[in-house]
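Data block below; observations after.
Shown here: the complex without one of its protein chains, the others still in place.
The letters A, B and C name the chains in turn, as written, and every chain counts its residues from 1.
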């Protein structure tokens, strides 16, 4: 897939919580084909402490409006700057980067998309895409408390949404891997993105029920295009770059102890 | 004089020309006493290439409104950022810094304030101050063309304003030192600020008519408070700091060839 | 349009803008963004005699106006390069230069010898300055006798243009540059990264798996510029300058200080099109200042 450098224009910056914003961006040119799981390298202007670009997942794409969404969690100065962007400002991005989640061959396969924290970001576009292809989609979203469950109404549009919160303020209380759904149902495909401990627990569950499991890794990146070799993870094929061989990995390719 | 670090709030950013803006700032606390010729060290936020503070002259002070004016000429990224400040934003400044223009002992002394380019900035506050003390003030302002003659109506309030422009589009054509006023009148005190070649020409004229002459020097500064010794100029007393012994120098103290 | 040609040994550059080893992959990674034939040359990823897995993750840390890396020369080895990568890049219409590294002198020699056979590789860059491997690497670049030995041997083994990449982690870089010149290098390139470190205060751990790594980016530019200036007054062979170049003005500063050509490293990550922008920017500068040829500004710093 060809990569592009685009100056997107901010249409809206929607504050979701103290820590999260939704950036709705429009492309002056027709957006290229972008697949679920891919990401962009975003240039952060006007931050004296942010030198490199920041990797941000594609949260959603609306090809009709030529719009792209980013879900941003404020972690340090780079994401803080992104969270302060105003409508009308430009954002320079390189995209689409990385590989993508796979689509099951069997359209009757039962699917579960598990996300925690900001890891829910790529799952919206993945769910929308899978639904469009005729799959029934189940989202299982986890967070600390009800306020951190982001964009629920958006996920509702593409599938069944199950929720866990650590404080029980929405959905079931506890971690995603303790949700009753996991006991009552069986799944053929599990897609997950979120904190590593969560993904490891999900991977263990997937192994137990013999589901195919794809995880989306985070990693510190410099180039995002396979040129610097800074973003490696250990795999069955040795060190591979998360920005080109990932961010999505079939769990069997990783050397995780699960 | 005690120095202060203040967070001033931008009341208005008035675009004067493509290259110049007037920043009107309010102090939350009562502004300290500041004398004409002094300057501030301004912190520039949100510019990844601006590391040190920038010295900016006090253009005018309105103690009643507790307001301070800066006249900014866009030179590089630091002054560009300053020129983009919006009402409501804060600007961190250290002030008042440096020495000040002197006040003639004889209140009948005839005075001329000569400024070129952004060098006109400190002369407004100086003129206002001298007028308040009962002096008759004459401003001679020079610029490339009419559009670069800034704030003329403000100068008009405190004295007679004479103009030269290089292209003749306002006032007399030519450099300030060619203005007919210099031939027709005599002056006891000449204050000047602007490009070095201009100030040297003014100093030569002052020497010829035996006027007392004070020039305000520019210089690259790191601290602005006499701590780093980066901003020296050669004087009859050896290397002296422009930020503490200046920016205003009696021409007899400098080793200029005039 | 000024004349942008520059010669370095037998190497003919259509312009002085090249990309630095380890920051530009094998060039093809950037083919979506720029016309690779517009730049003077591409220094490909550090290549060693055997495959290397490089250092464990994490290998990167961001620093004020710069970054640390501790990649540790991950590459599939020179044979793989010759068989699989070379065929895919040999027809790019620019100079492809292989950056050669090793843990022993023999490894350098063997690797260089194998590259002799590649028709479309006009030069190699001997990396005696990598701070990110346990043996060899920087050790060769920080001692005059070691530098002399490896350059002498490789000079015998390699027939095309030999560029030697110097380490900035030395008391006197001119000493090493002179030794390298004496042993027959056709050019020197400088600087490689500065040995540095980053710590996460909250976890009280080093950020890099290797504790220390190599600093690059605009933070190091003033140091690189000083070293190019010093070396330009110490050797007669051409200098390729690099270290923190972010725009055409930076590149021109290096050339004024004495570099015949420059490389862009870390800046490629922030703007993948930066190299062609530099070609245009240098040309614009030359026209504006009335220079007919880019060689007119090499070493043209006015210190009167």
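In the analysis below, a residue touches a chain if its C-beta (ideal position, glycine included) is under 8 Å from a C-beta of that chain, and two chains touch if they have at least 3 such contacts.
The structure presented is a predicted model; accordingly, all values stated were derived computationally and were not measured.
A.B. asks: Can you list the shown chains that the absent chain is in touch with?
C.D. replies: So, taking every chain into account, the missing one touches B, C.
A.B. asks: Check the options C:215, C:242, C:261 or C:274 and report the residue that touches the missing chain.
C.D. replies: Considering the complete complex, C:215 is the one touching the chain left out.
A.B. asks: One chain is left out of this view; which of C:66, C:122 or C:238 touches it in the full complex?
C.D. replies: Considering all chains, including the one not shown, the answer is C:66.
A.B. asks: Quick one: say which of B:8, B:21, B:34 or B:94 touches the chain that got left out.
C.D. replies: Counting the whole complex, the residue in contact with the absent chain is B:94.
A.B. asks: For chain B, enumerate the residues touching the unshown chain of the complex.
C.D. replies: 2-5, 43, 49-53, 94, 219-234, 238-239
A.B. asks: Kindly note down the residues of chain C that lie in touch with the hidden chain.
C.D. replies: So the residues of chain C touching the missing chain come out as 61, 63-66, 68, 142-143, 169-172, 194-199, 201, 203-206, 211-212, 215, 217-223, 225-226, 229, 244, 246, 249, 252-253, 256-257, 285, 297, 300-303.
By definition in this document, only the chains that are shown with their structure count from here on.
A.B. asks: Between which chains do we find the greatest number of C-beta pairs in contact?
C.D. replies: Greatest count of contact pairs is found between chains A-C.
A.B. asks: Which chain, with its centre taken as the mean C-alpha position, is closest to the global C-alpha centre?
C.D. replies: That would be C.
A.B. asks: Could you tell me the distance, in whole angstrom, between the mean C-alpha positions of chain A and chain C?
C.D. replies: Result: the chain centres lie 36 Å from each other.
A.B. asks: Between chain B and chain C, tell me the centre distance in angstrom, where each centre is the average of that chain's C-alpha atoms.
C.D. replies: For chain B versus chain C, the centre distance works out to 47 Å.
A.B. asks: Roughly how far is chain A from chain B, centre to centre by C-alpha average, rounded to an integer in Å?
C.D. replies: 55
A.B. asks: At least two partner chains per residue is the criterion; list those residues in chain B.
C.D. replies: Only 48 qualify.
A.B. asks: Send over the residues of chain C in touch with two or more other chains.
C.D. replies: 65
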